[in-house]
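Comments concern the structure below.
The complex appears here without one of its protein chains, the remainder shown in place.
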Amino acid sequence: MTKYKNLSSPTKNMVSTFALVIGLFLILQILLLTGSVSSLVKGQLVPICAYIVMAVSLNLTVGILGELSLGHAGFMSVGAFSGVVMSSVLKQAGASDGLRLFVSILTGCVFGAIVGFLIGIPVLRLKGDYLAIVTLAFGEIIKSIMNNLYIGLDASGLHVNMLKDNLNMTDGRVIISGPMGVSGNDKLSTFFAGFLLILFCLFVIFNFVDSRAGRAVAAQRDNYIATESVGINVTKYKLTAFTISAGMAGMAGTLFALNYSTVVASKFDFNTSILVLVFVVLGGLGNMKGSILAAIVLTLLPELLRAFSTYRMLLYAIVLILIMLITNNPEMKHVVDTVLSRIKGLFRRRKGGAVND
Amino acid sequence: MSFLSYLINGISLGSIYAIIALGYTMVYGIAKMLNFAHGDVIMVGAYVCFFAVTRFSLPPVVGVLLAMVVCTLLGMLIERLAYKPLRSAPSLAVLITAIGMSYFLQNSAQLLWTSNPKVFSSVVGNGALKLFDGQLSISYVTIVTIIICFAIIALLLFIVQNTKMGKAMRACSEDKGAAMLMGINVNTTISFTFAIGSALAAIAGVLLCSAYPTLMPTTGSLPGIKAFTAAVFGGIGSIPGAFLGGILLGVIEIFAKAYISTQLSDAIVFAVLILVLVIKPTGLLGHEIHEKV
Partner (left out) sequence: MKKLVCIILAVIMIASFAACSSKPAAGSSALKIGGTGPLTGGAAIYGNAAKQGAEIAVEEINALGGMQIELKYEDDTHDAEKAVNAYNALKDWGMVVSLGSVTSTPCVATSTLTNEDRIFALTPSASSPAVIEGKDNQYQVCFSDDNQGTASAKYISSKGFAKKIAVIWKNDDVYSKGVYTTFAAACPENGLEIVSDTTFTSDSQTDFSVQLTQAQAAGAELVFLPIYYDAASLILAQAKDMGFAPLWFGVDGMDGILDLENFDKSLAEGVMLLTPFVADADDAKTKSFVAKYSEKYGSTPNQFAADAYDCVYALYQACQNAGVDGSWKASDACAKMIEQFTTMKFDGLTGAGMTWDKTGAVSKDPKAVVIQNGVYVGLD
């Protein structure tokens, strides 16, 4: 424990984040082995992993890069569909499930990153709310394109068409069928793959933040003009961060898509982008641990509220507003802080002052 | 002739976007927040008018006035309960609260009024003006919408430019601290802005449902997002900008549908928006604020 205390605060943060993820994974594994997890939670393990990756990836854009993105689901969509196409191609080639999943996620990453890079060029020229609205616009454009995209696979290879579902195929299988999306998808994603993906993304993010590029990005977020004035190529670093973030969202998309037998483009809409943004804001900007916890809790919350049937989403809205008020209003925060410190005080007295900070 | 009819339909749709966009832009100008619940206030306004007219058989004008009163109170209440406590909080926290408020309004509406769509009877009356031997027909709703939109813009510009409250609003939007020092009650001013924005939302709701008469709890959300886009398009914070952005967005949407593709019309609208913002990063009429070192 002394060793942990002596670490520098960013390292401490990194170690505790990894410890949190691995700890939660182990606890869940034990629970799964003893069979005390309900189907409801079991069914949500993979999507929760995907949302965690989405949340940490968006946190890189919003928390570390300092730019508000309202179209993050667009990258998820690109990753989802490219990953599904790749998994179908590999199936035809006769690859094993594990390999298919791995290569598909890699494909999702590459396509997400490419789209992120291309979008980043115009988007990062803008600032503040204008940047936010352009990301929203790109998200909607991606959704619209995916809604009209037809891809089929037969012995001679892939057939792609926009707007018309006429693919000129001979005896092939339609993979993406415009607005009907993908149906009859093989479910390849596993909880373990999701867990590894989270670890990988956290590893990338912590290394990025600690690198030259990461420092440059954080510097421009805190003071753009000062950063520019010392000769740092701000655009280049911003674009790097944005591309990494988009690539991760692509991976999350593939993981998510390969967990369901059907995926439609309209799933990755403005509301999904907002949902992920809520994880990030609630967990704290730049705080990866917070994003992870918020993603878990807010994905489970609406399901837990099922007992309230029709009042479910209303309660969800109220909880959301209240949490924002409690954590951000100075007076309310003060009240909560006092209560918490009282509880802490009780604890200390009981332990006879053994705890010292 | 079909070109002309597309153009008129575009301007009519755009006028509705413009009225909604005004609510966004005014609130943004002063409170510097994106009020995502604005679209749902529209829906509430439309429901109030609907029930006033069909259930209580009140004349349409009374229905509209009632909707304006209810929305004004609702807007001020939302501001007081959810946004005012967060005045000093980071803008993202306010954004999330606004989204939470939007979910709240939508779900309350569904519980109160069920999800069955209601058919809104136009407050203007059905029918159309026939021109050129009936080749071109313009519905009365279209004409009224366009006229009301222009009237609202004129009125707002007058209020903002020439009244004391308008001056206070402009001062607050420049610098809240300085405005407070000058003896302006910032809280009242913000409240007033929300009141105006919400009253406009009621009018927009009634016009929207008169032109496109299906009323559901989710009626307001999409026009809300489109109007928000329009506000940014024209330069958020600027009243003439919201007007111009709204009209252009409506016209582009209709033309894209008519001449390019009905499937990709939304993508085209957003692509034009991106193009404009890349060339002119603060929107059409937004003025650039230079950052001081």
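Labels for the chains are A and B, by order of writing; each one numbers its residues from 1.
In the analysis below, contacts are C-beta pairs under 8 Å (C-beta built on N, C-alpha and C of every residue); 3 or more make two chains touch, one makes a residue touch a chain.
The shown structure was predicted, so the numbers you read here are calculated from the model rather than taken from an experiment.
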Neighbouring shown chains of the undisplayed chain, as defined at the top: A, B
Residue in contact with the excluded chain [from B:S2, B:S57 or B:S88]: B:S2
Touch criterion as defined above, residue of B:Y83, B:F104 or B:F120 at the omitted chain: B:F120
Chain not shown: contacting residue from A:A132, A:I145, A:A294 or A:L325: A:A294
Touch with the omitted chain, as defined above, among B:I147, B:M182 or B:L222: B:L222
Missing-partner contacts on subunit A, residue numbers: 31, 36-44, 47, 140, 144, 147-148, 165, 178-181, 183-184, 187, 256, 260-267, 282-284, 287, 289-290, 293-294, 296-297, 300-301, 303-304, 306, 309-310, 312-313, 323, 326-327, 333, 336-337, 340
Residues from subunit B at the interface with the omitted partner, ascending: 2, 5-6, 9, 13, 50, 54, 107, 110, 114-121, 126-128, 130, 134, 137, 139, 141, 208, 211-214, 216-218, 222-223, 253-254, 257-258, 262-263, 265-266
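In this section, only the chains that are shown with their structure count from here on.
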Subunit A-subunit B separation of Cα centroids, rounded to whole Å: 32
Contact footprint of subunit B on subunit A as seen in their complex: 62, 68, 122, 125-127, 129-130, 133-134, 136-138, 140-141, 144-145, 147-148, 163, 224-225, 270, 274, 277-278, 281-282, 285, 310-311, 313-314, 316-318, 320-321, 324-325, 327-332
Complex contacts: residues of subunit B adjacent to subunit A: 28, 34, 82, 85-86, 88-90, 92-93, 95-97, 99-101, 103-104, 107-108, 111, 225, 228-229, 232, 236, 261, 263-264, 266-267, 270-271, 273-274, 277-278, 281-283, 291, 293
